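Note that one protein chain is taken out, while the other chains of the complex remain in position.
Letters A and B name the chains as they come in the text, with residue numbers starting at 1 for each one.
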Amino acid sequence: MKIRHLLFFGSRFNLFFLIFFSVLFSLFIFLTVEAEETPELEDEIPVAVEASPASPTNVTAKDIPNDKGGAITVSWEKSADDGAGANNVTGYEVLRSTNRDAGYEHIGNAAPGATQFSDSDTQNKVRYFYKIKVLSFTGTSVSLPSLPAFSKRQWFDLSRLNLFILALVIGFAIFYFISRAKGGKELYIRKIAGLEAVDDAVGRATEMGRKIIYIPGIMDMDSMQTIAGVTILGRVAKLAAEYEAKLEVPVSRSLVMVTCRETVKEAYLNAGRPDAYNDNMVYYLTDDQFGYAAALDGLFLREKPAVVFLQGQFYAESLILAETANLVGAIQIAGTAMPSQLPFFFAACDYTLIGEELFAASAYLSKDPKLLGSLKGQDVGKFIFLLVIFAGVVLLTLNSVFEWSLPNLAEKLF
Amino acid sequence: MNQENSQEEKSFWEKLLSIDRRIIFLFIAAAIAVPLFFKVSMHIPVTPVVQEVYNAIESLPAGSKVLVSFDYDPASMPELQPMAEAFFRHAFRNDLKVIIMGLWPQGPLQANMALEEVFKDEDIRAKNLQYGIDYVNLGFTAGNEVVIDRMGHSFEESYPKDGQGTPLSELPLMKGVKNYDNVDLIYSLSAGYPGTQEWVQYAVDVFHVKLAAGNTAVQAPSMYPYVQTGQLAGVLGGMKGGAEYETVLGIPGTAVRYMFSQAVAHAVICLFIIIGNLAFFSLRKRKRS
Partner (left out) sequence: MRREVPLVLTAMVGLTMIIAHFIPPFNILKDMFEDWFFIIAAFAIYLGVLNLLRVNADKIYKKRRDWPFGVVVILGFLVITIPGLFFSGGRSFSELGTPFYYLYIHVYYPLSATMFALLAFFVASASYRAFRARNVEATMLLVAAFVLMLGRVPIGDWITAWLPEGYRLGNAADWIMDFPQTAGQRAIMMGIALGVVSSALRVILGLEKAMGGD
């Protein structure tokens, strides 16, 4: 399996892409690598100075892990007068210096009761000392300085290691199945009723002489659901062109209008009916959610379409649209990945693509091996989740029944 | 005679099954509107998810800073505005400092409306709250979840000035508030995108902030997985959630007042479902026999 075959936008740009990225990464390494010197930390403990109100104690400072540097966490035990005592605390000031004995500057505040502060304005590999100044109505006092600390860059965020491994596994699975599909291997995909019904629905519209209205959601092209909706539109438009059905696509965003126009135009061209395409088939209404819903309701009631497709990202207007379409007797094929709107579509529409079925639609309809392969890779991810959930349930159940100490293990793993 | 009777009954059940929607709409309109004229106080038990929101705010010491994100528009006002007003009352009575922002353009305006309402209270007025010292309104910034992500590094990168054009450095409340490390709680009032889910994904998971939320009734169920995992301290769901919050706060407001109306509407919908099923079963029995 050659790397070149895994990148699909032409070998010339594969090369450009690889070179560009290599240069960028190298520049990064070159400009940002610093000497691995570790400044020595001193061990002696300074002498305490009494102050009133009671000063915070045990001030410590340490580098914030798993970041690009430039940040130190300062912790302390709060003043004994914080929340009690004669000198009730009104707040803390955080002081910083590169010299233990002098040159402290005020860098931030903390509320009464606070025991931590993040200094996100440090230079890497520079030693800083911190003091905490407590404020009250009767006066102030300053803590002992902390031991020195310095921030440093970590090259990998270890707290995300499990996510990284999971991403690699799923990514590899997707690439693997894509290459298998390209190699001619048949990949099984179960039937999705909503997508199987598309052909019949478009045929119905042709027979009845009524329109097909396609709604690609109310969000913009940066939403994956809108992209999925536009992909299905391509298929519906091609069918509409072949069956000579009337298609209308009212949209809510100007960028979506531009994309939908290109998609529908290409679909009509591929169907051999470029003459039947008209820019006015795809038109913009308004960005406002309920303005859009009101306009669509009026359209449904006036035009009485045979079929209404609701494919994309919807919010509260979903039920309004579905019920109005039902009122005029249209068949409705809906699809969304919004968990809060799925119940409405499920109750009101004839067919519903639930969640990831919407994203699978582009692969399902085109039967393109590359896209089908990505679906199989996705299933590997789901299988891993199932295994992990099952293992977690078993471990926690065993512990609750037998009181083993396995929850610690389960908690650590999951 | 029996056949004629069964003919009438059959048509009655069929008519019931295909009843004109407008009759249903009329009943619903009456069910919602008529109870508004009656003052009926109902016992509103407080659910744990709402109690957690209350506890999260109540446990903050005086002077703590709370970042409130107003991510809704007037359409969701009936559900979320009572939560906003109740929160302001809770925060100001506990002497918390409030930083208002909006990821929706209408959000900061909704905040101003809620403040206008809350400042009518005698005890809140007596505190003589000052803009810039006790509360600020940073306004709206375009960018959705990118704004949330950038605020984790620096508030000033996303909001160089507040909603009135004052640089953040000139606001006393914002001195020392660089990013999420310097706020004690985030409270998200959300009706859609961007909203609480984005706050969980980009603020809680990345910067480990403490987050409580108020959502519309439709969206609240989607937040329960986050409450169970501890990513969300608690969630207020719809007008019922707002009513519970007002109840636990001890300051009954709009949400409590309108609960009777909502209760009657729910009961009427249940009644229609029963009627529909009776008609369905009667017709099915007739067809079988």
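We adopt the following convention: a contact is a pair of C-beta atoms (placed from the backbone, for glycine too) under 8 Å apart; a residue touches a chain by one contact, two chains touch by 3 or more.
None of the values given here were measured: they were computed from a predicted structure.
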Among the chains in view, which touch the chain not shown?
-> A, B
Of A:89, A:307, A:322 or A:395, the one touching the omitted chain in the full complex = A:322
Sole touch to the unshown chain from A:112, A:145, A:194 or A:234: residue A:234
At which residues does chain A meet the chain that is not included here?
-> 6-10, 12-13, 16-17, 20-21, 24, 28, 32, 66-69, 153-157, 160, 163-164, 167, 170-171, 174, 220, 224, 227-228, 230-231, 234, 253-255, 257, 259, 263, 283-284, 286-287, 290, 293-294, 316, 319-320, 322-324, 326, 337, 339, 342, 344, 347-348, 354-356, 358-360, 362, 366, 370-371, 374-375, 377-378, 381-382, 385
Mind listing the chain B residues that contact the chain we can't see here?
-> 19, 21, 24-25, 27-29, 32, 42-45, 47-48, 73-78, 105-106, 108-109, 112-113, 116, 139, 141-144, 146-147, 149-150, 153, 163-165, 221-222, 224-225, 228, 240, 259, 262-270, 272-273, 276-277, 280-281
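Just so we're on the same page, only the chains that are shown with their structure count from here on.
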Would you mind pulling out the distance in Å between where the CA atoms of chain A average out and where those of chain B do?
-> 23
Which positions of chain A touch chain B when the two form their complex?
-> 83, 90-91, 108-114, 117-118, 120-121, 219, 289-290, 313, 315-316, 327, 339-341
Name, in rising order, each residue of chain B that touches chain A in their complex.
-> 21, 61-65, 73, 75-76, 153-154, 175-176, 178-179, 181-182, 184, 191-193, 216, 218-219, 221-222
